[in-house]
Every structure is written in C-alpha cells, then in structure tokens.
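Taken from a larger complex, these chains appear in their original positions, while the remainder are omitted.
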Amino acid sequence: MGLRTLEEYVSSLQDDRAVYILGEKVEDVTTDPMLEIGVKTAGIDYRMGEMDDFRDLATVTTDSGEAISRYYYVPKDSEDLLKRHELMVTATRLGGGVIPFTKDVGSDAMNAVSIVANIMGKSEYLERAEEYRRHLQKNDLSVACAMTDVKGDRGKHPSSPEQAHPDYYVRVVDRDDKGIVVRGAKVHITAAPYCNEILVLPCRNLSQADADYAVSFAVDAGAEGVVQICHPMDRGPGALEFPVDMPWRMHTDSLIIFDDVFVPWERVFLCGEYDAALHLVYNFAYIHRHTAASYRIPMSEAMLGMAYAIAKYNGVLRYAHVRKKLVEIMIYVDTLKSMANASCINAVVHGGLPIPNPKLSNIAKYHFANNYHNCVKALQDIAGGIVVTGPTYKDYMNPEEKPYIDKYLGGTADVSTEDRLRMLQLIRRVFASDLGGYSEILALHAEGSLAAQELMVFGESLAEAEEYQKMAEMAAGIQVDTPPTLPEYEKVYKALREMRD
Amino acid sequence: MGLRTLEEYVSSLQDDRAVYILGEKVEDVTTDPMLEIGVKTAGIDYRMGEMDDFRDLATVTTDSGEAISRYYYVPKDSEDLLKRHELMVTATRLGGGVIPFTKDVGSDAMNAVSIVANIMGKSEYLERAEEYRRHLQKNDLSVACAMTDVKGDRGKHPSSPEQAHPDYYVRVVDRDDKGIVVRGAKVHITAAPYCNEILVLPCRNLSQADADYAVSFAVDAGAEGVVQICHPMDRGPGALEFPVDMPWRMHTDSLIIFDDVFVPWERVFLCGEYDAALHLVYNFAYIHRHTAASYRIPMSEAMLGMAYAIAKYNGVLRYAHVRKKLVEIMIYVDTLKSMANASCINAVVHGGLPIPNPKLSNIAKYHFANNYHNCVKALQDIAGGIVVTGPTYKDYMNPEEKPYIDKYLGGTADVSTEDRLRMLQLIRRVFASDLGGYSEILALHAEGSLAAQELMVFGESLAEAEEYQKMAEMAAGIQVDTPPTLPEYEKVYKALREMRD
C-alpha cells in the first residue's frame, strides 16, 4: 500500500467494531453525529500528507524511496526528534488546538516497544516489533495506545486478593501455541474509537506475583471481544452561541474492555516478563510526555492570544495587575516551548533509539500541567465576569434585545460589541465550560499525573545530584572518594583540587 | 403586612416585569422552566421563616413586638453580625451550596445607604433611607442590589469623551420636582429577575465632571423601562446523569437596562453628590465581602467533602501527596471560617452602624477567591481523569454496557461502582463543567475582583502600618516624633523608651 488518503482512512473505520456512546451502540463511527467530529480531527494527519505545504513535514521518504508517515519513521538523532516535534505542533495548530491523535501516541508506544525489545534482547520480540512497525508503515494505520488500567483500589496491587476481582488490570487468562487470551479494561484512551489498531502496554511496575499482568500486545480495533464505551464529546457551538465558520475539532476518550480477546503471538510484545514491565511503562512515558508538551504549545499560545485580545477589548491592557497576569501567561508559553525543544536537543539513546530527554520532557509536561490552573485564573481574571453572565446569541438575535446588548456590552470604542461577545464566547467555551473543566482535568491527568512526573524527575536527576553532592562535599572539606564523572565537572574538580594544593 | 409566606413571595413576582432569557421574553418568571429554579432557591429564605428549626435565625422580633426578617433588622453589635453570618451560612447550606440571594445582598446595600446618609448628614436622605427600610421590613420584600456598571472602556471615566457613548455608567438624564429619570445598565446582577425591588448604587469613585453618575435609588423590579436580560442557568442533572433526589438550586445573573426609568424623589438616595459616591461603594463592599465570605463556607466544606470521599473511594487516602492536597483544602476551609468570624467579632462602626471589619472581610474574601483555583486543582488531582472521561447514566442503564461498567469502574471494594460514579458525577458537575467554570469566574469576580480587595486591604491597613513603622523606626534608632496611638503599642512604646533610658 503506502500512504493513505483521508478517504481511505475514513472508510477503513467502517467495520463492525463495538463502540458505545450516549448509551447506544454506534453503527458507523464515521457518521455518528459525535464521533464523526473525532474522525475528522484524526483525519487531519492524513490530510496533511495531501497538502503541499505540509507533506514534507508529515511524511518521510525512506532510503528505499518509500514514502511513509513521519510518525513511523525511526528517528536517528535530535534533528529527527525536532522535526517530529514540529509535526505535532503544526498538526495541533491545524486542529485548532487539538492534536490528531492518529499516530502520535501510537508511535510513542511503538517506539517504547522497540526499545524494550532491544533492552530485553529477545530476538522474537525484536522481530515482532520490527514486523509490526513495517505493518504500520506499509498500511499507514492509525494506532491508539491503551495503557492506563482501571485499577480498582489504587492502593492495592493487581494480584492483591483485596481487590474486588482480579481483572482491574489487563492480564493473560489463557494461552496456547497460537496466542494468548487477554481480559481487563483500559481507560481514558483518546481517539481509540476511530483508530485502526490498539497497542496495549502495562501501566505500572509488577512483581512476580503479577506476572500475568505483564503483557503488551496489539489488536485490530474491531477484534472480537474489544468493546469501547466513550464519553460524550463537546459538539462545538450550539444554537445559543454565535456561529463560527471554523470546523469544530474534538476527541472522545473511551473505556476499552478486553473481554477475553485472542491475540496471536506475532502481536505479543511482552508476556510474563514482569521485570520488563516498568521499562515499557517508563520508556513510553519518557517519549509520550514530550508529545504532550508538543501539543500543549498551540493550546498555550491560544490562551495568550485570548487573554491579550480581551485585555485590549476591555480597555485594561495598561493596568499593572493585568500586565502582570499577561506576563505570567507569556512566561508559561515560552518556558513550555523552550523546555520541549531542549528535550529534543538533549536527546538520549535508549535501546538503540534516540528519545527526547526524559528529565526535560517530564519537566516540560509538569510545567504546563502544574501551572495550567494558574494561567486559567489569570485569563479569567482579565476577561471579567461577563464571560459567564453574558447573554446568548439567541438574545443577540432578538431585535428587542439586540439594541440594548449592542449599546451596553461594548468595550473599547474600536471593537464592535459583537466581536467582544465572540471573544468572550470563545473564552467561556475553552476556559469556563464543560470543555474548560475537561481541559483542566486533562492537564492534570493526561499523560500521567503530577505525582508521576515528580517521581520521574527525581529518578532522572539522581545521577547529577550525586555529582553535585561531590562538589558540595569538596566545598565542605569532606573527603570525596571518587571524583565526579560528569564531563562539565571532571576538569573543574581537578583544577579545584590543584588550586587548593 | 409583616413576614410573608413562600407563596406570597412567589405570587408577588407575577407582574409584567420585562425579563428575557434564551432570547425570549418571559411570561411569568415563577413558571419559566429555568427561572423557576431561581425562584425556588430564593424562596428558601421565606421557607426558613416558616420552619420551626430556623425561624429564630431567619427572623427577629423587634422591641415593638413586630416580627421582621433578620436581614432588615439594624444590627447593634458583633453578636448581631455573627447571627446574621450564621443565617447566611445556614441558608446556603439549605440551598445546597447556593445562598438564597433574596435579601442578603439587598440588605448589604440598604445598610450602606443608611451609613452614607448618616455620613453625609443630609436629613432628607436619612429620612428616605429610614422610610425605605421600613418599607422593606413591613412588606418583607426581596431586594437585588445593582451596582456594577457595564463600563465600556474600563480605562476611561464615565464622562470621558473617549467612551463610545455616555451611558456606560448609570446616570441621571432628567429631573423635575417629582423625581429623576435614569439611563444606563448594570451587569451581573444575581437573582434580580425574581426580586421585588432593585436598589441601585454607583460602582466607582467619581469626579465633579461625573456628577450625573453619582446616583443611588430604588425601583420596583417591574417598573416601566426596567429590562432584564438573563444568562441561561444550569438546569441541573439531565438525562445523561444519574438522577438525584435533591432539589436543584441555582441563580441567574442579569443585565439590567434602565431605559429612561422614572424614580420618585423618595426613592433617591444619592443624586449629584459625587464625592459621596465612593463612600457608598466602599461601605457596600465592606459589608458585602463579608456576605460573600459567609456563603462561601458551605461551598468550601462541600469541596472538602467531595475530595475526601473520592480519595477514600479511589483507595488513595494513604498517599502522602493526596493527604497534602487534602490538607490544602482543609486549611482553606478553616481559614475562611475563622476570618469570616473574626470579621464579625472585630466589627467597626460606620455612620452609626456596626459592620463586619472591612480589612478582615476583604482578607476573607480574597482568601477564598485567590486560593479557589488551587483547591479545585487539588480536588481534580485526587479525583482522577475519570471525572471527565467516564460513561454517562445512559450507558450505565444500557444492559449491554452496565456489566462492564460495574465490573471495571469500581474503586475500593467497600464502595459500589454506582456510588463511585455518582460522586464523580457530582465532582464533574461542580468542578469540571459549565457550572464549574461559572464558579471559577464568580470566585474571581463576584463581590469585586482580587485587585479590588488588594486595594481595600491596603487602604484599611495603612493606619496600622504607620504605627508599626514607628516601632520599626524606634528599633532603628530613628527619632519618632509622635508616639504610637494603637492601644496595644502605647504602653509598650512607653516601656521601651524607659528601658533604653
């Protein structure tokens, strides 16, 4: 095959997958009034491949002359990671702040599978990973990554007898020479209802008692026993809102149940190697938090754009406290961009693959998640109460009300009342509505919680902390037995010792 | 008349007031599907007067043996303020977190009008204020306070020629021996569509050029030329949500247009005295920020209740980072309660009336507003992504989906999945939905913005700062010309001078 068209992608979804939304089974995800929004959002990735302005970004021509999606290209160096970063940022801009989620997360998982196959050094896993990547490349498939288990009592292990049942984490319940049978459920899986493939990873460290839970595999989204329950999506502006001629982009997230699903061995990437589970979790997280940082950039820029616009419309740009709040958002945006870039520039190699710097990716992700609510607060403060107390489009269209609204809800003289109301409506929708609440919670929980990032930053900084400790010990007059090995400290340490002798 | 029943209150609203919602004129606010929710919420105040358990709190029997609403009783001391505080807190608890808004804000404005009439010392204003209070007492009326002007360009004065028109602040456009004619609009006026009276105050300091804008008055909500445009209210759980057998409470806020409304002189409390405008603004704000702190207490307790419940349901109560986040909310709640109480205990007398301590009320209000988003973040963090990605009630009712949901979305073994989903639904509704966004913005803007409270805390702390400066100067060896006059420092200053001699 090769690169697919948008149409080919869409028609590939018209199978008999088991997807529920609003309590009803969906006939065809491409025509369901909610899910089709997601299909179109995901389709942006395929569309980019068709557009002259973005083809070079979205695709790569391999040495063999084959054109493939950049996501399935194996990165060689920082430059490749920066290019992939640019692809994700651009795709999100084209998605009006929503990343297509077509192959980005899926390829993060694919790369993690490759890395861990390398680390484990088992040839069958290496071959399967390689073969699966070829499959994705050749058929230009859309892949969701299903990682987060439903967990039950979060304070208990998967195999703990105190869990209400043993299926709170996906596990192998049967196996034969053809393959394995898996049971369990994954939750918060974005865009899965309109992906071709589901790539499953474990979601935590596992002990020997949990060996059946150490399982990673890929299945077709329409495979027997795979059931998806979606949460309702925001359908975009309704009758109460000013119509906007921009297409509406959004995703759903689903609960995916694996109701004794058969997986052939060639799609099994981990099965029982409980001590490799954490490698898989970590390597996916390392890579994926950079993806998160990437797609947050356009969202953050949009936040600044709205805050700045409404400050001008309201006539408050000159007030010191308003400027201070804008500066907070400005710093938020540029720190995020710089950290995400630094993460690519300072790539590290895991299992033979260059990946964005784990420490810096986690810091970038933590930065936007930890400071998000504060920026929302700054924006809401600047925008004013009118964001939520203002009249609707229907009021504006009522000729009895319109003159009052036009006259009294104006801002600075150079902006029309309608434009002010439109900007306020956008702000309400994005930062003070169902969607706003969704965004706040996603900032905290998507791609791992704040606590998860703190854990990783801690782990990833330990080696340097040890070196800094040595320098501190030398400064304290404490005997340091082994000199530092960080390149930037080796010579300094030597020079300092000479200076004191 | 005297105290009214709930029914009397409701029927009093059935006049020909001009109220719009969802772009349509409302026939009868008491039967409109949205507004009736507000009517019932407001009605809680009248209902309290009918209930044995709350009558003593909601009403006062005056020395003349007349039973009146506690709100219209003139407070004598801290005890009265604490009692009124308890009334507001209790009414809000009965409103499921929503204050009735029937007489609370209105009486804050009434008290401010009395105070400023006293300060101005003009007998006609004093008499009118007194007469109006008697009117409210005797007829047990519901009063909205309309203060915030629509403002236009917020960087410009009301009378600035750079404003697009001169009506961005309510002003007097005509007057004769009967009364005045006013024009303009007030915005964010909570509960006004189902109040009997609207009491109007100016919203900022004014210069001589702005004298026409220095106007305060009361009108019947159904008066000719008074037009209200409401924003849509949250109607409570819909078909997608688990049904809850608690009544739904909510308010709307309206844009009130004064389209050349005639006001007789006996209802005019300020007219042209531009240098008294700020007194009125400040005294209303002093009192009203305490009201805000009061009604925020049950909302904050509810936040803690939800956070604590879901931490237990999820099995995460034992984690250090979860406890830290709960502690943040715990401190938030009890600091708010202590500050609101301290404000009553340290009452000050303005224009002959005891009012909650202005400095402490502003700090209490600032405390909850400034830290609200952070507490929301803590709660969202504890609750998990499932708050927004979970299935709907309709999914739960579908027998094909229910077994999956029951099995996989359980938490700790001792809580049913349905109960967990119900708690998550409540959290989503209150902290991650349209209502959640509304609450965030109201935290920042209702009863004045953070910047407004900062301004008042600064002003109210200056006298003490001067005294502390003197003590600092003495400690620095700087000559202090006039000793401190704060009682707690007078003797200390004297003793310290003796010690050094």
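Just so it is clear, A and B label the chains in written order, and each chain counts residues from 1 on its own.
Throughout what follows, a residue touches a chain if its C-beta (ideal position, glycine included) is under 8 Å from a C-beta of that chain, and two chains touch if they have at least 3 such contacts.
Treat the numbers as computed from the prediction; the structure is a model and nothing was measured.
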Full count of same-sequence chains in the assembly - 2 placed in this view: 4
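Criterion: only the chains that are shown with their structure count from here on.
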Chain B to chain A touching residues, read off their complex: 20, 22-25, 148, 150, 152-156, 162-165, 167-168, 184-185, 187-188, 227, 229-232, 240, 253, 255, 257, 259, 314-319, 321, 373-374, 376-377, 380-381, 383-398, 400-401, 404-405, 407-413, 428, 431-434, 436-438, 440-442, 444-446, 449-451, 454
